[in-house]
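Report on the structure given below.
Left out: one protein chain. Kept in place: all the others.
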Amino acid sequence: MTPQSPASPPIQKAGATAAEAAAEIPKRNAASRVLLHFRKFGAFYIMMAPTIVFLIVNNYIPMIGSLIAFKNIKFAYGETLVQSFLRSEWVGFENFEFLFRTTDSWIITRNTVLYNAVFIFLNTVIGIAFAIMFNAMRNRLLAKFHQTMMFLPFFLSMVIVSYLVYAFLQPELGLLNRVILPFFGIDNTTDWYSDPTWWPVILPIINTWKNIGYYAVIYLAAIIGIDKEYYEAAMIDGASRWRQIRVITIPLIRPVIIVMVMLQIGRIFYSDFGLFFQVTRNSGALYETTLVIDTYVYQSFIGAGDIGMSSAAGLYQAAVGFVLVLLANWVIRRISRNDALF
Amino acid sequence: MNMRGKPRQFFLWPLAALLVISMVLSACGGKEGGEGTTSSQAPSTSSAAPSGTSESGSETSNLPPYELTIYFPGTPPKDEKLVEEKINEYLVPKINATLDIRMIDWGQYDNKMNLSVSSREPMDIIFTASWNGHATNVAKGAYLALNDPNGPHGNLLEKYGQDILKAHDPEFLKGAQIKGLNYGVPALKETAEQGGILFRKDIADELGLTERIFAAKTPADLIPILEEVKQKRPDLIPLHLKQGETFNAHYFAKYDFMGDNEVEGTVLKDGTEAVVKPSIEHPRYLETLRVTREMYQKGLINKDAATSQLSPQDALRKGNVFMIVSPLKPGKDAEMVANSSLVGKVVQHGMTTITTSTGEATGSMLAISSTSKDPARAMMFINLLFSDKYLNNLINFGIEGIHFTRNGDIISRTDQSANYSIGATWMLGNQFLNYIWDSEAPDKWEQFKNFNQGAHYSPAFGFTFDIEPVKSQVSVLKNIYKEYVPGLETGTLDLAKADEFFAKLKANGLDEVIQEKQRQLDEFLASKK
Partner (left out) sequence: MSQFQAAVRRRADIPAVQRISGPANTAINIFFAIYTLLCVFPLVVVLIASFTDERTILVEGYSLMPEVWSLEAYRFLLKDWWAVVDSYVVSIVVTVVGTVVGLAMMSMYAYPISRQDFPFRNVFAFFLFFTILFNGGLVPFYLVYTQGLHLQNTLAVLILPLLVNGFFVLLIRTFFANTIPKELFESAKIDGAGEWRIFTQIVLPLSLPALATVGLFTTLNYWNDWFLSLLFINDTDAPVTIQFRMYKTLLDIQYLSANASAYSAILAANPNFTIPGETARMAMAVVGIGPIIFAYPFFQRYFVHGLTVGAIKG
């Protein structure tokens, strides 16, 4: 301990010495405060170090590349991309134009957002429902078996899924038109791939079927983490099973739900390319309800990859998602501070 | 209950893993680093221009050694290394260069090429085509100008490509130019194109329809024939169409898109006017739509035509298809069904004028990357593909005795043929040098020559549209195109949609694109005079 400076406060009341002595410490210079911080949290920094390095190299350095969106790159200007980049001209938002000057820009935005909203809703509700049911099943072995099976669709690539869907929805030979609907007495010859009306139903079904394993497992892990003492107390209070779910299970996994929903909101402008491109067989007649930003952008670049424009598209999607998450995070902070993402 | 043992494991795992990884990485990294490197780590030579050795074919082994990389699409064959060795044996004494064949699967070609071009990786020879972004790549500066006397490497074509210049019709070479400069060497193959149909002669004979088919001149003439097929053979699909392979396809209805076939604004290849119009404004477009629609409604076309991914070839080979639409050249019918159960059963019938447009000149070219460290050597190699029969066939068909057996110019398969079957003859230089498979017509090249001559040149021949000034509009229009065209041209959508389609195009910048195309075309034609 370094000696007090002569100008320190004179006499202190006896009883207050300890507290006031402790209060003296923050008055020391910044350097020692930093030192203290690292003594206390040094281990944390070491733990985070590998990931920090990783994020910088893998994510932040390439991020500089998003500036490409604002330039019109001519490769002839330099021997390396960096040189070409530095010597090409700035063009402001010109590369973003193709996203907005189309009469379709409303449709693609609407489709993207609405589908994702539906997906988020289904993933959450059905995911939690499945998790609760799994947790409640009496036969543990059966539960594990079903959990494994639920994952199977996840392993099929969307291309294969598109073949299966086609086998199902084919106008003449498909299972739906030939077998299932007649079974219910409906004689239907709709060409599913020419009629945009039903795809807002078809696509969420497929998306949920494929991905629900993912979400169910996350929520299941969350539920398992709940301390059983809560349930014991509730039983003693005579609460019904339903009540227990409403009052204990769901509130206690709320942080997980919030994180999951927020992260999905951040991706709200992105779509599963395979789902919207492969499964729909990219049928133009369906565009009204199936064209989304990602497929729109992909299509614009066939045969000629304009790096500036594709960069612009990516930036646009990221920016919107970012703003929305910030908004959502701000709202959550007002409600329950600790659950916020940051 | 003692947890002491377990937590340590948690700690040890990461450490052990790190150890393992570092060992694995150093092992693998070392191995890979030594062998194949992506970017050709060739000694950087300034473009060698040995004085007095401008003729190809002369032994120039006083050149420093160099590794040439050549990129083209296709599935890498099993015996690639074997054939490369043989090639290098031959090549080194000639131009002191070795060849590294880099084939990239079709599905990844665009992606990987874009990446490589964007990151300025050193590459030498690249396959390019008008339908594969050639014009855009040129605008980006990805390729070297090959005949620019003022360029950094001089007029490469004249210096090292004499055989190319001898082999090609100078008009044809000019047809592949962009703003007066060649950025790729066109392959020498069929230079003309005819639209027509391919059909099952065996079934037609059975039904007595063959004569009538050969007499058909327009798609409308085919309707009664197809109806009869449907009636008498209900198990067959009378006509199989898919997007791009319909009666309104560019090769059948003769629309010259002057570049990307999905960017609106066309002149007629078999006409003489150089007026750019949206396809829909050519009378034949709507007429063809009407005919196709009638066919669809009569059940003569496969129901999934708008979204079918089945190529006409594969459709024919399925066995239950009677007729397909196809671009034709001499011997197309034999080529189509070679190695299948339909040999001899399929016959072609041309139904249009034979034309030559920029598309033929630019449909397959070899460019030299602007990142090449020795463009002169690259040009020398391309030149060899035009003059050296042995080399050209070696790279195309593999090693004689292993991958094929030969009798004069006719070759036959061996059981190892499949190990080197790259299907790239049309990308690699002078096809007229190629051997001919025993299943094809022996006078194939004669037939080609005749076919090429006397073709009608499109009024826009030699012009390629640069989309740069209107690239946003073009991107937008591409999506609209995809929304309507497959359905309309296969007869799946009703004709009323055509008006909708046109209106939407107009609302999204069609006029600007047309105007720009016309402007560029006029400029080009003026410069030719």
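Here the chain labels run A and B in written order, and each chain numbers its own residues starting at 1.
The rule we apply is simple: a contact is a pair of C-beta atoms (placed from the backbone, for glycine too) under 8 Å apart; a residue touches a chain by one contact, two chains touch by 3 or more.
Remember, predicted model here, so these are calculated numbers, not experimental data.
Enquirer: Taking the complete complex into account, tell me which visible chains touch the one left out.
Expert: Those shown chains that the absent chain touches are A, B.
Enquirer: Where the complex has a chain not shown, which of B:A249, B:L289, B:V347 or B:L394 is the residue touching it?
Expert: With B:A249, B:L289, B:V347 or B:L394 as choices, the missing chain is touched by B:A249.
Enquirer: Among B:G401, B:G423, B:P442 or B:P469, choose the residue that contacts the chain missing from this document, as touch is defined above.
Expert: B:G423
Enquirer: If I consider the whole complex, including the chain that's not displayed, which of A:L35, A:L86, A:L114 or A:A167 touches that chain?
Expert: Of all options in A:L35, A:L86, A:L114 or A:A167, contact with the hidden chain holds for A:A167.
Enquirer: Looking at the full complex, which residue from A:I107, A:L181 or A:V217 touches the chain that isn't shown here?
Expert: Candidates A:I107, A:L181 or A:V217; residue touching the omitted chain: A:V217.
Enquirer: Just one of A:L81, A:L99, A:L291 or A:A328 touches the chain that is missing; which is it?
Expert: Touching the chain that is not displayed is residue A:L81.
Enquirer: In terms of residues, what is the contact footprint of the unshown chain on chain A?
Expert: Interface residues of chain A facing the absent chain: 37, 41, 43-45, 47-48, 50-52, 54-55, 57-66, 68, 80-81, 133, 135-140, 142, 144-157, 159-161, 163-164, 167, 170, 173, 209, 214, 217-218, 220-222, 224-229, 231-232, 235, 241, 244, 252, 255-256, 259-260, 263, 266-267, 277-278, 281-282, 298-299, 302-303, 307, 310-311, 314-315, 318, 321-322, 325, 338, 341-342.
Enquirer: Since one chain has been left out of the picture, which residues of chain B touch it in the full complex?
Expert: 1-4, 6-8, 10-11, 13-14, 17-18, 20-21, 24-25, 28-29, 32-33, 35-38, 76, 78, 80, 102, 105-112, 115, 118-119, 121, 129, 131-132, 189, 193, 242-245, 249-251, 260-262, 309, 311-314, 317-320, 326-327, 332, 335-336, 338-339, 363-364, 423-427, 486
The rule we apply is simple: only the chains that are shown with their structure count from here on.
Enquirer: What's the distance between the Cα centroids of chain A and chain B, rounded to whole Å?
Expert: Spacing between the chain centres: roughly 40 Å.
Enquirer: Under the stated contact criterion, what part of chain B meets chain A in this complex?
Expert: Residue positions touching the partner: 110-111, 114, 117-120, 131-133, 135-137, 139-142, 260, 262, 303-304, 306-307, 309, 370-371, 467, 471-473, 475-476, 478-480, 482-487, 492-493, 504, 507-509.
Enquirer: Mind pulling up the chain A residues that touch chain B in the complex?
Expert: Interface residues on the chain A side: 73-81, 84, 94, 97-98, 101-104, 170-172, 191, 193-194, 281-285, 287, 291, 296, 299-307, 309.
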